[in-house]
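Below is one structure, written out as structure tokens; the observations come after it.
Here the complex is missing one protein chain, while the rest keep their positions.
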Amino acid sequence: MNLEAIITAAYQKTKIQKGKGALADYIPELANIDPSKFGVHITTLNEGSFGIGDSEEKFSIQSISKVLSVCLAYSIEGEAIWKRVGVEPSGTAFNSLVQLESDNGIPRNPFVNAGAIVVADILYSVLENPKKDFLEFVRSISGNDTIDYSAKIAASEMDVGYRNAALCYFLKSFGNIKNEALDVLQFYFDMCSLEMSCKDLSRLFLFLANEGTRVLVPSQVLTKSQAKRINALMQTCGFYDESGEFAFEVGLPGKSGVGGGIIAVHPGHYAIAVWSPKLNKKGNSYKGVKFLEEFTTQSQFSIF
Amino acid sequence: MNLEAIITAAYQKTKIQKGKGALADYIPELANIDPSKFGVHITTLNEGSFGIGDSEEKFSIQSISKVLSVCLAYSIEGEAIWKRVGVEPSGTAFNSLVQLESDNGIPRNPFVNAGAIVVADILYSVLENPKKDFLEFVRSISGNDTIDYSAKIAASEMDVGYRNAALCYFLKSFGNIKNEALDVLQFYFDMCSLEMSCKDLSRLFLFLANEGTRVLVPSQVLTKSQAKRINALMQTCGFYDESGEFAFEVGLPGKSGVGGGIIAVHPGHYAIAVWSPKLNKKGNSYKGVKFLEEFTTQSQFSIF
Amino acid sequence: MNLEAIITAAYQKTKIQKGKGALADYIPELANIDPSKFGVHITTLNEGSFGIGDSEEKFSIQSISKVLSVCLAYSIEGEAIWKRVGVEPSGTAFNSLVQLESDNGIPRNPFVNAGAIVVADILYSVLENPKKDFLEFVRSISGNDTIDYSAKIAASEMDVGYRNAALCYFLKSFGNIKNEALDVLQFYFDMCSLEMSCKDLSRLFLFLANEGTRVLVPSQVLTKSQAKRINALMQTCGFYDESGEFAFEVGLPGKSGVGGGIIAVHPGHYAIAVWSPKLNKKGNSYKGVKFLEEFTTQSQFSIF
Partner (left out) sequence: MNLEAIITAAYQKTKIQKGKGALADYIPELANIDPSKFGVHITTLNEGSFGIGDSEEKFSIQSISKVLSVCLAYSIEGEAIWKRVGVEPSGTAFNSLVQLESDNGIPRNPFVNAGAIVVADILYSVLENPKKDFLEFVRSISGNDTIDYSAKIAASEMDVGYRNAALCYFLKSFGNIKNEALDVLQFYFDMCSLEMSCKDLSRLFLFLANEGTRVLVPSQVLTKSQAKRINALMQTCGFYDESGEFAFEVGLPGKSGVGGGIIAVHPGHYAIAVWSPKLNKKGNSYKGVKFLEEFTTQSQFSIF
């Protein structure tokens, strides 16, 4: 099979489709992105790498950072983190407070906002310099020291992040936030403001296709068992209220962000990143999902 | 790897553990089962088959039948069935009416009771003799003509199935049941009353490990794409409100029933069935889940 | 104060307003009513009675019958009925199943459908001939032996009453229906099918303005305390999810039905009935509510 050919064909087929959906508009920085941007990059374990389109342009990875933060927390704290956040799909929109009320402040999983805020609190408690240390972690795995936060985006989110502030205080009312609510929130927004390219993303996530171990400079990020579990989590919970649909149509573990990025992992094979800013009604990249459906259909690559 | 040795070791290790949980007790027929029953059977594509314990004793497969009914409906009606039932995890207990109210009568997926009742209605509309034809379908795939319904169990369920009757009428109020509510309900209970052994189950489900095609007497049950999708559905929705946990701990698509049975599928490799009647709090076989955790840990078999 | 003059003025002012809202359309019998019908009748304890418009034409009282059924059950079973149905406002639409799930099958109050179905079950258990005895009860209080059920309306409701059937089976799953679900449902629909005029209604409900005792032929229907409690219930729960608004705007205990009727009671003074078939979004008579707002504003009659 020729990955380059399949990706190029799927890219071209998706590119010419009318771009449905809308840009995330709750902060100006995301609303001003050129909606025609479209990039794809794959990094494989044994067949090299390949990029097409705007694959080397940096964008705001937003919620994709939730996978990175939970990996760091998991590597430090181990299974203990699952006492403070669950592993079940949420069944409702990504920022709902309803389930928290019935579940006594334990978020359903680390990929809903509430869960990622709890993970931020865990990291805030154990890291010496949370913001600096997390960036170091990301840079070291990806091997790209130019990856950085966007202060502008982080500040914008803090300005309008009332619902996340509500979530954070609500979690604190259940005792599931140990630090100052607004400090944790700031750190959470910092992590979401990370900017990198599809190329960076696919390199960064390759360790999840490689049983938890970095490839270029071998070192263990997660144990084999932990890596499998994070993949399982992405499979069941990675796409908000469209996780089932994504598993059904694409068949790979993955995670999306409202910046229009998606990362998908085929354990034992590759990590692939897509970026197209317009979002479908569930908040996932419209063309990103379409491309991955086409790619997995044509490549007959799926975990199922 | 020696599958027999791994299964035997995992079986022995699980067998001696104190059997936590409780029998399903809402109908006498399930409450009277010997709680110490414990059987396992694996059928592989290339490495033969193996059973241990009570692997050839028939039991009530209950909700495992929901996979079979949706496969039959999918094979006949194609993608059209997804207009009447979704593919998302439910996030709440398996018999909840709450989400139906907010989702206008479209059940979240075919494995919650509401979804399986809609699937029963679809089959009831298209099959000449629903009860007979469904049994024929199951027998033909498994290659065992002694598989049958339990009239006693079906009758018991109908006697106390008030919540399912409520679900069925509620679905009908949204127009998502086309036949007489009580007829559909009777057919649904009939399908749930199917009895077979672990050996039968693992043979029956092997087509889902084989891209939709029967193995012994090759014939296509589902297309390759359909089979992958059913596996994805089992992965995200197969274990009620514990689907994420099962993916996290076991890492295989599967489906459980309140009779204590579990089927799990490793696409491209095997189907494995376990039976142990005591259920954990989420309604899944306590030892069944424990065994599969041990088995996949030892065999290092997981899709992730 | 001249009640006739105030009612006539309020009637005229309301009559000429454009009739917003829509007829109840879930059964043909209600959808075919002439939407311009508009009648009012007041019966007082000390100032006689007065009717205007279509005040002597019979219509389907629908949910207004829920007050009568709970009065009969209360008079027979006393405070014991409150173990099976609550006295709190529901806060959601009148036919919701959601709250039943969190409240273990105890309906919030006897005026939501679920509560009225439980009351029907109570009566079905204690009355010799439920349908005949309930009609006798209504006729005897109103002093009008021509009041009767509409077999046509009751049959129509039974034909399309899937949501009420769902409610009834759901209640039975919690053990809060003791008789056959479909028998109770039929009796419930029978009671809702009662037909009478505004004149009949205001005479019928006068006992609630008179401390529980009939006026023309004195006899106690409810104790003084029981009558006060039923009035309090109508005040807090009588208008579905608009009960607060009705208390806020009108300030009298009352009950509405989807046939377009409303009864309101001023304890110690009078009972007033209005009928206009078009319903507002909350399911209450649009002009009925408007008339009562105008009437209580002009008469300065309110319990507050």
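Chains here go by letter, A, B and C, matching the order in which they are written, and residues are numbered from 1 within each.
Keep this in mind: a residue touches a chain if its C-beta (ideal position, glycine included) is under 8 Å from a C-beta of that chain, and two chains touch if they have at least 3 such contacts.
Just so we're clear, the structure is a prediction, and the values are computed from it rather than from any experiment.
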| Which shown chains does the hidden chain touch? | A, C
| Which of A:Asp34, A:Glu56, A:Glu101 or A:Glu136 sits in contact with the chain that's absent? | A:Glu101
| query | Which of C:Gln62, C:Ser142, C:Asn231 or C:Ser299 sits in contact with the chain that's absent? | reply | C:Asn231
| Among C:Gly21, C:Pro89 or C:Pro107, which residue is in touch with the absent chain? | C:Pro89
| message | For a quick check of understanding: of A:Val85, A:Val138, A:Ile153 or A:Ala181, which residue touches the chain that isn't displayed? | response | A:Ala181
| remark: Note that chain A touches the chain not displayed via residues 96-98, 101, 162-163, 165-170, 172-173, 181
| chain C residues that touch the omitted chain in the full complex | 86-92, 99, 108-109, 224-225, 227-229, 231-233, 235-237, 241-245, 247-249, 251, 253, 267, 297, 300, 302-304
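Quick note on the criterion: only the chains that are shown with their structure count from here on.
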| field | Touch-based graph of the chains, sorted into line, ring, star, complete or other | value | line
| Computed distance of Cα centres, chain C from chain B, in Å | 47
| query | Once you find the CA centre of chain A and the CA centre of chain C, what distance in Å lies between them? | reply | 55
| What are the residues of chain C that contact at least two other chains? | none
